[in-house]
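To start, the structure itself, in structure tokens.
As you look at this complex, bear in mind that one protein chain is not there, while each of the others sits in place.
Coming up: subunit A.
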Amino acid sequence: MYKVGGLLNRVTKNEIIKRYISSGTTFKVQNGNTFKINNSRGLLVNGVCSSSSNSIITSNNKSISIESLYNQRHFSSSKSQSKKREQDDDDEDNSKLKKTDKLVVQELKELIPVYSIMNQDGIVSQPDQDPNFSKEVVTKMYTTMVLLNTMDSILYDVQRQGRISFYMTSFGEEAIHIGSAAALDMNDTIFAQYRETGVFMWRGFNVDDIVNQCCSNDLDGGKGRQMPMHFGSKRINLQTISSPLTTQLPQAVGTAYAQKLMGEKNCTIVYFGEGAASEGDFHAAMNFAATLSTPTIFFCRNNKWAISTPSKEQYKGDGIAGRGPNGYGMKTMRVDGNDIWAVYNATKLARQIAVEEQKPVLIEAMTYRVGHHSTSDDSSRYRTIEEINHWKENQNPVQRLKSYMLRKGWWDEDREKAFIAESRQTVRDALNRAEKQKKPPISELFTDVYDKLTPNLVEQQNELLDHLKLYADEYPLDQFSNSTINK
């Protein structure tokens, strides 16, 4: 009797051969070698019979694991599959590694360079790499950035006045948002962290949508259940944002796998900060995407700060991009995040690789978080105003695109002033409308926990309704729509 496979699965030698080698298909190993069973005793590892006993010794004394025989038999059912498998295996085979008799401690040597094609004066150093968008498209890109800035300024102040509970600005990262979003297809699924508002705006998420969510009113698609900035929209294919950092990364690998499974010509892009990349879920996602070969674009916004923690306290290696090629075997690019064309070109190429090769890509966009982390943060407590101003003045992504447009004669200061004034009005109007709007019905407190209300939830909902009837004056019922409570 021999132990094979999992826990306590006892089979005879003949059964092993029948089950794993000759069952239904012809199987040849090493030019018709004969087998003998390695009669070692199963070791108990993690409560499971160790695979060390599950091997077959061929006549040339090469040990072949039963699992690998099983795999080979499986994939040899189709010739093309079999070849594919061999090729993949070769890529990972340790025997392909070069040998050396020199003992060398490997250290970080070369850093991955930053791809950048447009400077602060709007000059594109490599004109053949300018995507050459039309005046209309570039104007839309620029005005979306300005609108985002204007909205951020107003809503930041509005939060300070207590009219919304929380807000996060995107200052300094506008080119990342618009440049990457423009390179995607509307059917590509987006997972985001929380500082990607411009991506959503490019896709058609308008100021009203944003303000309604921040005001938690009944026009918020999320029914007012989450904090401001936690957007989600079926219409723009944005999976709803959640606060726990990096959880969206392995999820994005799963959605991409589903897209691949269903034969879609689309990909999933997932945005995250360099701080989030320290979470275990980053490792999980990168490794799953690489090994399962999913069309996922990992888009890291490296803005040098995770709240008060500078990136030098976040990692010691070559940033996030450095982890891609050697760490996970993933195609990787590092770009200037303040250069919209560099971001656009990188994302476009990443999308091409993801969709056509069905492989993941990592992009690290280098930028700087010009604003505070959030409305609950005062960043002057941990960094200097000089540092912020340096980035604002010399590496400003909005200014860079503006310079580009000025050079083309597509924009001028009058238009700028008028557009900012118009944007301010748009945001203020949206805010006024959103604040007047009722909050969602109180009954929505209980829906969507499950697909249907459970008996328990029906009971708890009734308890609340009875309670509110008793104390109707103590709760702000008039702010909520469709309130069925009788005062």
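Methods note: contacts are C-beta pairs under 8 Å (C-beta built on N, C-alpha and C of every residue); 3 or more make two chains touch, one makes a residue touch a chain; residues count from 1.
We adopt the following convention: contacts and distances are computed from a predicted model.
In the listed set "Trafficking protein particle complex subunit", "tRNA methyltransferase 10 homolog C", "3-methyl-2-oxobutanoate dehydrogenase (2-methylpropanoyl-transferring)" or "Light-independent protochlorophyllide reductase subunit N", the entry agreeing with the UniProt name of the missing subunit chain is "3-methyl-2-oxobutanoate dehydrogenase (2-methylpropanoyl-transferring)". Looking at A:116, A:169, A:189 or A:314, the residue that reaches the missing chain in the full complex is A:189. The residue touching the chain not shown here, chosen from A:179, A:198, A:232 or A:360, is A:232.
From the options A:116, A:255, A:302 or A:374, the residue with contact to the chain not on display is A:255. Contact with the chain that does not appear here is found for just one residue of A:113, A:244, A:409 or A:476, A:244.
Residues of subunit A in contact with the chain left out of this view: 5-9, 46-48, 67, 70-71, 74-75, 189, 191, 220-223, 225-226, 230, 232-234, 239-240, 242, 244, 247, 249-259, 261-262, 268, 280-281, 283-285, 287-288, 291-292, 444, 447-451, 454-456.
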